[in-house]
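What you see is the complex with one protein chain gone and the rest in place.
Naming follows writing order (A and B), and every chain is counted from residue 1.
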Amino acid sequence: MTLAVFLTLAIASVIFALLMVLTKNPVHSVIFLLLTFFAIAGQYVLLNAQFLAVVHIIVYAGAVMVLFLFVLMLLNLNTDAEPRQTARWKLAAAIASGMLLLTMVGALRGGAELPIPETSDPHVGLVKNLGRVLFTDFVVPFEVAGILFLAAMVGAVLLAKREIR
Amino acid sequence: MDILIALIPFLPLLGAALNGLVGARLPERVVGWLGSGTVLLSFLFSVYLFAHLHGGAEPIRTTLYTFLAVDSFHVDFAFLIDPLSVWMMLIVTGVGFPIHVYSIGYMHGDAGFWRFFAYLNLFIFSMLLLVMGDNLVMLFFGWEGVGLCSYLLIGFWYDNRAYGKAARKAFIMNRIGDLGLLLGLFLIFDIFDSFAYADIFSRLPVLRLDPAVLTIIGLLLFVGAIGKSAQIPLFTWLPDAMAGPTPVSALIHAATMVTAGIYLVARCHPIYSLAPTALEVVAFIGLLTSLVAGLIALCQNDIKKVLAYSTVSQLGLMFVALGMGAYAAAMFHVTTHAFFKALLFLGAGSVIHALGGEQDIRRMGGLRRALPVTYWTFLLATLAISGVPLLSGFFSKDEILANTFAGAGTGWWVLSALGGGLTALYMSRLLFVTFFGNFRGTEEQRAHLHESPRVMTIPLVVLAVLSVAGGLLNLPHLLHVPGAEWLAHFLSPSVGESRPAHLLSAQTEWLLMGAASLLALSAIAWAYWAYAVRQSVPKDEAALSRWERVLAGKFYFDEFYDWVIVRPVERLSQLLHYYADVWAIDGLVNGVGTAVQRIGVEFRRLQNGNIEYYLLGMVVGAVLLFLSLWL
Partner (left out) sequence: MLDVVKTVPIDYYLWLSCALFCIGVFGVLIRRNALVVLMCVELMLNAVNLLLAAFSTYLSDAQGQILVFFIMVVAAAEAAVGLGILVMIFRNTHTTDIYLLDKLRG
């Protein structure tokens, strides 16, 4: 049952990702990427990381992808304006990424030999546990991430201004 | 006492510093008397030390500070006051002082007056360092110092290109000799593990060295002496050094600096005494130089050049004495030579001064009426250097000749005596041509003829007295007078009692003395007949016979060196310039640049600004990386 759910979600995410890459309309790309993210969120739930799944939906689907869509609409890009690659370049890209997949899978084989325990702690992905770890062991990186966000915000505002004096 | 000893060299240094730094703003009078005064003080202190030592005191060794200390390498800035160094100090300061005073008059009005005195004082400092140092490193400092001062003073009128070249020639010739000296010093340190004279000479008998090693050391040191004391084959710089102002010639190129080589050999006599081969070489080079320089001097027409070759020839005689192991005799001749050669140069300077820069004796003549003081002092000096009996040169030269006879036999004696006879010939020729006969210069010069100011003539008189009486320092024991061989006895703690002539019988010595005197007197008589009675004037170059032309051409030493050394070196340099430098090195450097540029042009195509190409490259790189992980 679990395996079936996993496989369904996995196949769905791969197909949506491929569609996102291959479709010509940027708006469609955004929609397919959104679907891929939902499939990944499903994986998170399957992995007993419910909080992560929720955050993932909020951040990616709710914020990032809306931002993308917004920019897309703002710039008014449609299929006609979409630049095209040559067929030869597409072939080269396909071969290169296929080789990359092959070598990565080959290099990462042997994952079964990892010392993975039989059972896992079901409380790992809970908010309570994550919060404790985040605000004890990772409090400094957390603060640094806050600063990073602030910098990104300032940068984005500065860039978006029409003219810089 | 230590302070007193230290003051002797450092007073002239102080004078040099003051004159060199602020002399340009001081009046001539102050500059001149500052320069001379410091030397006078040094002289007085030296006299005090001399009296101290003469009273029977032990040699003094005083260390100012440790100059260098690296592991076992240990050099002190130390002075050694023993009879030899005191004697040299007396000569340097004692002859140096009158020459300084004379320079006040001679250099009057020269734009570089202060510079001249700064250099002179610096020279005195270097020379004192050379003779006072208690180790070979100190000697080397002084050695280089006098070389530098010599360069500065020969090229004193540096706006004259020829003078600048003469200065460079002197410096380079000296450097060649210095290389030998330096190698000798290295070898000495390697063997004796010290530069101090005391260490070297005390370890000498203990080490039982191979005579061959000592011979090599002796010869290397002698190479240095050859350069500094202008012996064959490195003598050609000295005549050219006459480019400097005349007091410089008197001080450096006659009285003091050139005697550094003699001092070096005398100082290192314990080494030479154990290396007879080296001594033979010294004697041979000395004799050869003496004869060659004497012959060249016969056909020179420049008053200073004649004196320069005379100096070379006299130095040759001193080296003969050293080669015979008669170190005291050599030092005696150094002393008397300093007196009369300084006098001769100063007299020549006075003549040149009177004639407004004229140096060619063919355009002089009849000067004895116009320049009486100069004439009389010059006459005395000429007689002294010629070896006329009872003057200083007679005693010192006779001492050398007697030692030569005892040490090397009749053949050497004949040749050395011939060298002495040549001296008498060319010196009296110079005297008679310059001061006798009729004046041959221009009317303008005749109108200007005047005796030099008193500041110049007084040093002449002082030196003339010394030239006449200098022989009293070391009267031969034959005369059986009290104080005979006084100088030899005084110097014996430093240079030993070695005197081969003691083996000779009294009759032999009288005979030798008489023969040498006869030779000198007949040479003077012939010169008098030829140049004073017949009033013949040296011929122009075109009228010379073949042999005279060789002599006037100085045996073509300069041309020979030019042909054998200078030209090939220049040719080689040009070849190296074209092939090694321009072609190989520049080609390599430029080639690297060009290659990088070309490769850059090719590689620039990869950087087409398209991010996707870069990313593709990155992916390929990642693939390769994972492949390496996988395999």
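Basically, a contact is a pair of C-beta atoms (placed from the backbone, for glycine too) under 8 Å apart; a residue touches a chain by one contact, two chains touch by 3 or more.
Quick caveat, the model's predicted, so the values are computed rather than measured.
Chemist: At which residues does chain B meet the chain that is not included here?
Modeler: Within chain B, the residues touching the omitted chain are 604, 607-612, 615-616, 619.
Chemist: In the full complex, which bits of chain A touch the chain not displayed? Write them out.
Modeler: Residue positions of chain A that touch the missing chain: 1-3, 5-6, 10, 13-14, 17-18, 20-21, 26, 29-30, 33, 36-37, 40, 43-44, 46-49, 51-52, 55-56, 59-60, 63-64, 67-68, 71-72, 74-75, 77, 82-85, 89-90, 92-94, 96-98, 100-101, 104-105, 108-109, 111-112, 114, 116-122, 124-125, 129-130, 133-134, 137-138, 141, 145, 148-149, 151-153, 155-160, 162.
Rule of thumb we're sticking to: only the chains that are shown with their structure count from here on.
Chemist: Calculate how many whole Å lie between the centre of chain A and the centre of chain B, each centre taken as the average of the chain's C-alpha atoms.
Modeler: 93
Chemist: For chain B, which residues are in contact with chain A within the complex?
Modeler: Spelled out, the residues of chain B in touch with chain A are 612, 616, 619-620, 622-623, 626-627, 629-630.
Chemist: Considering the complex alone, what residue numbers of chain A touch chain B?
Modeler: Chain A reaches chain B through residues 89, 92-93, 96-97, 99-100, 103-104, 106-107.
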